[in-house]
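Worksheet: one structure, shown below.
One protein chain omitted, others in place.
To keep things simple, chains are lettered A and B as they appear, and every chain counts its residues starting from 1.
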Amino acid sequence: MLLELSGVTKHFGGIAAVKDIGFRVTEGSIVALIGPNGAGKTTLFNIITGTVPPEKGSITINGRDMVGLKPFQIASAGITRTFQNLQLFSSMTVLENVMAGAYLRSKKGFIRSLFSFPGNCREEKKIREESLTLLENIGLVETAGLFASELPFGKQRLLEIARALASHPALVLLDEPAAGLNPNETEVLTDYLKKLKRKGTTMILIEHDMQTVMEAADRIVVLNFGQMIAEGTPAEIQANPEVIKAYLGEDEKIA
Amino acid sequence: MGEQLLQLLFTGLTLGSIYSIIALTLVTTFNVTGILNLAQGEFVVIGALLAVSLQGTGMPMIAVFIVSVILVAILGGLLERLTINRARGASSLSMLIITIGLSISLRGLALLIWGTDTYSLPAFSKGGSLLMGGAALNPQSIWIFALVAVTLAGLYGFFEHTFWGKVVKASVYNQTGARLQGINLNTISFLAFVAAGGLGAAAGVSIGPITMVTYDMGFMLGVKGFVAAAIGGLSNVGGAVIGGILLGILESFSSGLISSGLKDAISMIILLGVLLFRPQGIIGAIRERKI
Partner (left out) sequence: MNLKSHKGLILLLLLLIIPLMVESNYLYGTLVIIGLYAIIVQGLGILMGYAGQVSFGHAAFFGLGGYTAAILTTRFHWPTLLALLASAILPGIIAGLIGRQTLKLRELYLALATLSFGILVHIFFNEGGELTGGPSGMSGIPNLSIGSFEFDSDQKFYILVWFILLMLLIGIYNLVHSRTGRALCSIRESEYAAENAGIDCARLKLQAFIFSALLAGLAGGLYAFYVTFISPSPFSFHTSVQFVLMAVIGGLGTFWGPVIGAAVVVALNELLREIVPLLIPGAGGEYQIIIYGVILVGLMIFQPKGLSSIGQFFRLPLKKEPTTEVKNRG
């Protein structure tokens, strides 16, 4: 059991953004979080990563309590994320972005960074190697020297994922990685997600693109108005009348 | 003892009113354009110095007042066109640096034209100090109070009760909507600085009779005006006035009862205090800003 949520609740000024959310994510699986816009999915991500504290509920990673920790501490515990509105380090190069993501992979502090001990150089080399390998796997290595702002949008999305993976996290939260991508790019993305899963990366995916969700996800959690209305395998969800109602109104089937 | 305290109070109120005018001009400019104009103090000083020169030509004070106001208003508009307008879209920090740069240039200009001398202006009305409760109140102070009151009333009337005032208010809340309605935001920004210049000069000419006017007064005036505005929370004009009066009284009492060297320190400590411990007052206002 990797991540376990239970009873997670948060109100913003009287309105329940998320209410009583509870589900589990097993290691090496992809859980997709779906639901209409405004259902509370990104808020849930914000709660898990510590940006927003929950009012009630518990969040544990491998049994360790995560509630109340600051975002950087939660990252340290192995949870990283990507953002709905890209938050790339635009004036840094693609390689630098990924290396920045690998911050947790080393320990040099401010003072030690001022000196160029052999140990420092070795560490830098290692991080650089790892980052280039990551870029290779995701298909971005030729762009390594470009500034992040110079990449086309689809590749920027991939870059953000690469950055999130750089710290070798236990769990990656992906917030609408396919948003704004054309069908080609979406396919590349979906293939990459499946590849990551095969390698054992655990992910929670917020996504509207149903094809990606059905193909990649092991389990799906459906939110509407901040509450869980369904949880199950893709097949179960597809057939679930509540879900169909929430998305499309009565008498329609998804995909 | 009682008379001394009362005297300090009168001084404080006068000082406070000066800060109030600067503060409310700052707040209005900020609310309308989103720019914190640290050059506002310079507008005050140049207004005062201009008045000194004009007065030297024998013009009657009322004409001096009007002409100074007009000239500095034009200056404000000119500077807006030359700098702020060109930098449209820059971050609020860049804008702040620009106003700092303007403040520096204007100070240099003042030094160039009027040198390091201190000047004085004749009071608006004849007559000596009024004695009240054993303390003296300079009649010029009453003119200053009047200026604050008139400005407040004018701003209130403009924003609440005139068509154009409401147009400006609306465009502050919704830039895109305003543009769609054909409202020119550039013009609004321009006019805001024209007004800032004019109000600054009005303040300058009014305080000329009771303070020694010199070329480098502007900076601290501007900063203290900002402190006053910050006390009241940058979003409202009434708060700015209260902030100004409070600051003036605090300065007067600490200066009179403890040490005069601490005068400037008080406002700095207050500013730090507000920024560090009650930033909601300012930041809340900032979040609402759309421009």
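FYI, contacts are C-beta pairs under 8 Å (C-beta built on N, C-alpha and C of every residue); 3 or more make two chains touch, one makes a residue touch a chain.
On a predicted model such as this, the values are computed, not experimentally measured, just so you know.
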{"item": "Residue of A:Glu96, A:Glu176 or A:Glu207 in touch with the missing chain, whole complex considered", "value": "A:Glu96"}
{"item": "Residue of B:Ile97, B:Ile142, B:Val167 or B:Ile249 in touch with the missing chain, whole complex considered", "value": "B:Ile97"}
{"item": "Residue touching the undisplayed chain, where the options are B:Leu106, B:Leu137 or B:Ala228", "value": "B:Leu106"}
{"item": "Residues of chain A (touch criterion as defined above) contacting the omitted chain", "value": "49, 51, 70-72, 75-76, 80-81, 83, 87-93, 95-96, 99-104, 106, 108-110, 113-116, 120, 124, 127, 132, 136, 141-142, 144-145, 163-164, 166-167"}
{"item": "Where the missing chain touches chain B, by residue", "value": "36, 83, 86-87, 90-94, 96-98, 100-109, 111-112, 219, 223, 226-227, 259, 261-262, 264-265, 268-269, 271-272, 275-276, 279, 282-283, 286"}
